[in-house]
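A single protein chain has been removed from this complex, and every other one stays in its place.
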Amino acid sequence: MSSVAETPEQKHLLSKTTIGFWLYLMTDCLLFATLFATFAVLRGATAGGPDGAEIYEMPVVLAETIILLTSSFTCGMALLGMMAKNTKQVLWSLVATFLLGLAFVVIEVAEFAKLIAEGHGPQASAFLSAFFTLVGTHGLHVSVGLLWLIIIGVLIWKRGLTSKLTRSLTLFALFWHFLDLIWIFVFTVVYLMGVVV
Amino acid sequence: MTVSHYVTGFILSLALTLMAYYVAVYHPTHSLVLLILVVLAITQLAVQLLYFLHLGEEVGPKLKQLSFWFMATSLIIIVVGSVWIMSNLNERMMHFSPQEKTEYMLREYDKGF
Partner (left out) sequence: MTIDWLQMLFGRLSLDALPSDIVTIGGAAMGVFGLLFIVGLITVTKRWRWLWRTWLTSLDPKKIGVMYIIVSGVMLLRGLADVVMLRAQQALFATGMDSPIGSDLFQQVFSAHGTIMIFFVAMGVIFGLINLIVPLQIGARDVAFPLLNSISFWLFFAGMALMNVSLIIGEFSAAGWLAYPPLSTLEYSPGTGVDYWIWALQIAGIGSLLSGVNFLVTIFTMRRKGMTLMKMPIFVWSVVGSMALVVFAFPILTATLGMLTLDRTLDTNFFTSDMGGNPMMYVNLIWAWGHPEVYILILPAFGAFSEIVPVFSRKRLFGYTSMVWAIMAITVLSFTVWLHHFFTMGAGANVNAFFGIMTMIIAVPTGVKVFNWLFTMFRGRISFKTPMLWFMGFIVTFTIGGVTGVLMAVPGIDFQVHNSLFLVAHFHNMIIGGVLFGAFAALAYWWPKFTGFRLHEGLGVAAFWSWLVGFVLAFAPLYILGLMGAVRRLDSYDASLGWQGLFVVAGVGVTFILLGVFFQVLQLAYSIWKRKELACDHDPWNGRTLEWATSTPVAEYNFATMEAVNDRDEYWETKYSRKRRNHPKYSDVLVPKNSGFGVYVSSAVVVMGFAIVWHMWLIAAIALIVTIVLAICVGLRENVERVITAKQVAESEKKLWKGAGA
């Protein structure tokens, strides 16, 4: 990252904010860990309702996974563009990231809406409460990321790559990669292990 | 940090995802399937940490790594501990009906601290 921050003060600020944000991500990991632990404990508590294997649509989940992974990759492209001071590459990569992220959220909302319409809402059983909360919290994070992405994108478009915006973009990229990381475990623990057992 | 770096990370992640999907969806009854899924997920975690989050590239005091490992330790303690405690409790308390559970826990409520 040394090519981004020019002066020693900017460098110090970048490392301070990066470490601070990293620590925030660690706290978020533990938030998810709590939800994962709850899910693990309650996954069998279906109260006579459906279990995971009966309600998951695996091809759709695979599509979600690939979409989010690709968006993580395009986000990395934005970061590379930033380091090469290529505003155009940054903006196009961010647009791609946004569209992929939006697609992910839309698919997830549709999945939730369908389950609720079928009577398998979060109230139906402890398993479904844990499922909706874990997956929904991840989705909420992605939505917040999308809002953040719009703001950064518009500002970079208007103002170019100022030192403040490069800092924000660096943090945003960390956040977005982190969400993909969490999704690996949602994908594995909630969905794949759900159809296995 | 180069394009090839990200491309490698992307392709590896994609491959690991598809492998996990294949194993879980087409061989759900295989005896080793859970183990395979865990190994694949942790491999992908490592891939993304290295290629996307650049965890290994820190210079100077390695605060990111330090906090990551501390977080990982507490995370494992909490998740494994909770599952262990709760499965033990479930095993021993399985005969409870919801009504009995309620009464038992109402008595339990001020045992804490």
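Which chain is which? They are A and B, in the order written, and residues in each are numbered from 1.
Heads up, the rule we're going with is that a contact is a pair of C-beta atoms (placed from the backbone, for glycine too) under 8 Å apart; a residue touches a chain by one contact, two chains touch by 3 or more.
Only a predicted model underlies this, so the values are computations on that prediction, with no experimental measurement involved.
Of the listed residues A:Lys85, A:Lys114 or A:Lys164, the one in contact with the hidden chain in the full complex is A:Lys164. Considering the complete assembly, chain A touches the hidden chain via residues 12, 15-17, 19-20, 23-24, 26-31, 33-35, 37-38, 41-42, 45-47, 122-127, 129-130, 132-133, 147, 151, 164, 168. Touching residues on chain B toward the chain that is not drawn are 61, 63, 67, 70-71, 73-74, 77-78, 81-82, 84-86, 88-93, 98-99, 101-102, 105-106, 108-113.
Throughout what follows, only the chains that are shown with their structure count from here on.
Separating the centre of chain A from that of chain B, both taken as means of CA atoms, is a distance of 16 Å.
Chain contact summary for the complex, chain A toward chain B: residues 19, 22-23, 26, 29-30, 33-34, 36-37, 40-41, 58, 62, 65-66, 69-70, 72-73, 76-77, 79-80, 83, 174, 177-178, 180-181, 184-185, 187-189, 191-193, 195-197.
Of all the residues in chain B, the ones that touch chain A in their complex are 1-3, 6-7, 9-10, 13-14, 17, 20-21, 23-25, 28, 33-34, 37-38, 40-41, 44-45, 48-49, 52-53, 63-64, 67-68, 70-71, 74-75, 78-79, 82-83, 86-87.
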